[in-house]
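The complex appears here minus one protein chain, its other protein chains still in place.
Chain IDs A, B and C follow the sequence of writing; residue 1 opens each chain.
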Amino acid sequence: MTPCLTPDELNQFLRAAFPDRADQDLAQVLAVGPGHAQLRLVPGKANLRPGGIVSGPTLMGLADSAAYAVVLAHIGLVAMAVTSQLNYSFLRGCDFGPVTADAQLLRLGRRLAVVDVRLWTSSAERPVGQASVTYAIPGAAQ
Amino acid sequence: MTPCLTPDELNQFLRAAFPDRADQDLAQVLAVGPGHAQLRLVPGKANLRPGGIVSGPTLMGLADSAAYAVVLAHIGLVAMAVTSQLNYSFLRGCDFGPVTADAQLLRLGRRLAVVDVRLWTSSAERPVGQASVTYAIPGAAQ
Amino acid sequence: MTPCLTPDELNQFLRAAFPDRADQDLAQVLAVGPGHAQLRLVPGKANLRPGGIVSGPTLMGLADSAAYAVVLAHIGLVAMAVTSQLNYSFLRGCDFGPVTADAQLLRLGRRLAVVDVRLWTSSAERPVGQASVTYAIPGAAQ
Partner (left out) sequence: MTPCLTPDELNQFLRAAFPDRADQDLAQVLAVGPGHAQLRLVPGKANLRPGGIVSGPTLMGLADSAAYAVVLAHIGLVAMAVTSQLNYSFLRGCDFGPVTADAQLLRLGRRLAVVDVRLWTSSAERPVGQASVTYAIPGAAQ
């Protein structure tokens, strides 16, 4: 599991892929490594829910982006991967501020990739959420 | 399972609860019934993903809102429910246009509610997604 | 979505596929229809958990069998489908006695099938569990 793309290449691709998305909904890839990618999102006010914490859709979207990034980092930009399943566990209220996501490939098959994602704010030891994300890799069927 | 709130009451509550959320991220409650709520979202361009289809976070957010609405419709606005788990299956690409969500209470316990949500565009017989959403009902513990 | 196998054909296949499985772990297919299959399991004492209710693995196994049956009923016995994901929500304690499972195909693609399963005992209106099961269909990739 050796990545074939840099964080810069992934960020350029994601920025171009979502031209109409607001900045506060677009996470930055910070680092990639074997089977791993780390992203960060700086939420805006539109990402809050009652209680002043970061909303569920924002966190699920970040988990999805992190899984997308780690898959692309290992298969390249040519194949168009689509999420087939996303299971999200809300573990703690997420305070307003930057949110980090660590995505780890559990399996990268020809047709399916499964990714574990942990989201956290102040400490990776106290995750605010965990996601299991399955991606279908259409190119493999051709 | 008799609802205690009307669609209008729910819409006013949701609009007030998310004052900074853009209109295209806020679904409208169309109907409520015993154990059931129906919502509709009219996505904007910011909700698209590559391929011109509605993005995953948009659909997961709609599923979450629909589950939230059906729970509140049956327990009232006093209790503050929080999502504890959301499992989403992407079934088909979701064409750009209004998306309808049908939420059905599978169980409404004192502490946990479990909701099945189906999302569709042109026909309920061809869902674009299915979600199982678990809500924790904090008020019940007091 | 027209089934191509009868309950008898499915039962013979399942009995042969699991020759060492105890009877109380082998569900019977009762009916098949367009996009649908219904199975029943009669648990034994080995299927109980503390409190005298049917154990979680028994119920998850029944959900898996029901999803397997509805997929095979529509694609035939030739393709070897394997479960890729099973999400199970425990809704109520399951009293000791026969358990019925209704499996509905949400999507039958070339490579992935997604099935909704409801488990119940005395009344389908009061499910004891709900499962979302994803099957990978390997034959499709060849």
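What we mean here is this: a contact is a pair of C-beta atoms (placed from the backbone, for glycine too) under 8 Å apart; a residue touches a chain by one contact, two chains touch by 3 or more.
Worth saying up front: this structure is predicted, and the values here are computed from it rather than measured.
Visitor: Can you list the shown chains that the omitted chain is in contact with?
Guide: A, B, C
Visitor: Considering the whole complex, which of A:V54, A:A69, A:V114 or A:A136 touches the chain not shown?
Guide: In the complete complex, the chain left out is touched by residue A:V114.
Visitor: Go through chain A and note every residue touching the omitted chain.
Guide: Answer for chain A: residues 87, 89, 91-92, 106-107, 114, 116, 127, 130, 132, 134 touch the chain left out.
Visitor: Can you name the residues of chain B that touch the chain not displayed here?
Guide: Listed in rising order, the touching residues are 84-85, 87, 110-112, 134, 136, 140-141.
Visitor: Which chain C residues would touch the chain omitted from the figure, given the whole complex?
Guide: 17-18, 20-22, 25, 45-46, 48-51, 55-58, 60-61, 64, 80, 82-90, 93
Going forward, only the chains that are shown with their structure count from here on.
Visitor: If I average the Cα coordinates per chain and compare with the overall Cα mean, which chain comes out closest?
Guide: Located nearest the centre of all protein C-alpha atoms is chain B.
Visitor: I'd like to verify one number: the distance from the centre of chain A to the centre of chain C, where each centre is the average of its C-alpha atoms, in whole angstrom.
Guide: Averaging C-alpha atoms per chain gives centres 33 Å apart.
Visitor: Using the average of all C-alpha atoms in each chain as its centre, how far is it in Å between chain A and chain B?
Guide: Those two chain centres are 22 Å apart.
Visitor: Whole-Å distance, chain B centre to chain C centre, using C-alpha means?
Guide: So the centre of chain B lies 28 Å away from the centre of chain C.
Visitor: What are the residue numbers in chain C that touch two or more other chains?
Guide: Touching at least two other chains: 87, 134.
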